[in-house]
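Complex shown without one protein chain; remaining protein chains in place.
For subunit A:
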């Protein structure tokens, strides 16, 4: 079963779907939506089959396929997935059908074409699967850049206020990062022996001159830090997340931003181990600043979508320090965080989208006491908020906890400062929930007819799988961690750091005394 070309088919499938949906005339909107949904469900089924076929404890990279592309550059269509890529692919496969269903009526309010929107969503899925499945750096770069185009048009054509500004800012920020990476990719190709194959480059990694490796690391890191985004490269995200349609925003922070952290794990750490260790303190500082700074800004937001975007930046700070702590615990926590954040923040964005669709505004001040009108929906928002602040029992708690204890064993100071981020998270989530759904009913809100309609069946179908997964992974994350752990261990081996035993912490403290 593992000989089946899962990854190439998974990559190409949504592209074919996008073309099919794009060819449907705009009058047949329902048909286009149905095809898009069915298509994404087929991708989901195939992904589940692939998950089952993945041998836990087997080779680090599985389902490897390689086809010739540009022989004179040794660029090939090489696909391979390790545990980290596998869980991300699974997250993509789950989130897309959910988002497609959640976006069912999004286009109807504008005069834009519905088939175009759903075709763009499928095209975006194509680039997302491609970027996580690629094991050839040239191919990875191609997907890394091409993913901007569908998202650019989704934000620019179907977004809310200031969509043009947000779309252009998003595109330019990402393109700038991408071009830094292009320079690094070319440099890596030259010093790495004129090949783009990840496996060959990882072998040659040790022989790269130290100074060159640091520059190349920086080229990759800037691109990934912009994509993630880490402080101080984050300013595009609140604009993009605020302007994008809620479903697309869920994909933006839920999946696309993970390309940054995934890229750091796969490319920065494994290909430039020495440079990674050298830059780690700086990256940790950026992570910690991001946690605190973004959380403070989130507290002050009056726009729900921008608020969620800022919470996302804070969460990426956690993921960042988990990666650069270089312990298996923290690394596993980070990867698990990437999955859980996709579920929790994705859910939060989608629910916020449901509120915004009813009210016609994303401003917190336009709500107030909404729970009295739409009690169930308000309950879902509360749950999504709790998951987002990592309440024990929800999935994000486990990952956040793993990151913090993994970091504490080596960098107690950073871990302590990062922990204050949890308090701030409680502040921004609970205050947001209180201002929108609790308290006295905003009289203006009562006059909006759409607000009288509580959660619909379609919306229940949208949120149910995400809620279930968040609870399930909150109590029993083992299936996911089992897949992630070997891949993270292998990455830490590439970096060349050993997990400290419990004694070493004690020893360090003694020395400190």
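In this text, a residue touches a chain if its C-beta (ideal position, glycine included) is under 8 Å from a C-beta of that chain, and two chains touch if they have at least 3 such contacts; residues count from 1.
In this section, contacts and distances are computed from a predicted model.
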item	value
Candidate names "ABC transporter substrate-binding protein", "Electron transfer flavoprotein subunit beta", "NADH-quinone oxidoreductase subunit N" or "Putative tricarboxylic transport membrane protein"; UniProt protein name, chain not shown	"NADH-quinone oxidoreductase subunit N"
Residue among A:12, A:53, A:175 or A:364 that touches the chain left out of view	A:175
Residue, one of A:157, A:276, A:329 or A:345, that touches the chain absent here	A:157
Contact residue for the chain not shown (choose from A:6, A:118 or A:189)	A:189
Omitted-chain contact residue, chosen from A:51, A:69, A:401 or A:431	A:69
Touching residues on subunit A - with respect to the absent chain	68-73, 141-143, 145-146, 148-149, 153, 156-157, 163-164, 167-168, 171-172, 175-176, 179-180, 182-183, 186-187, 189-190
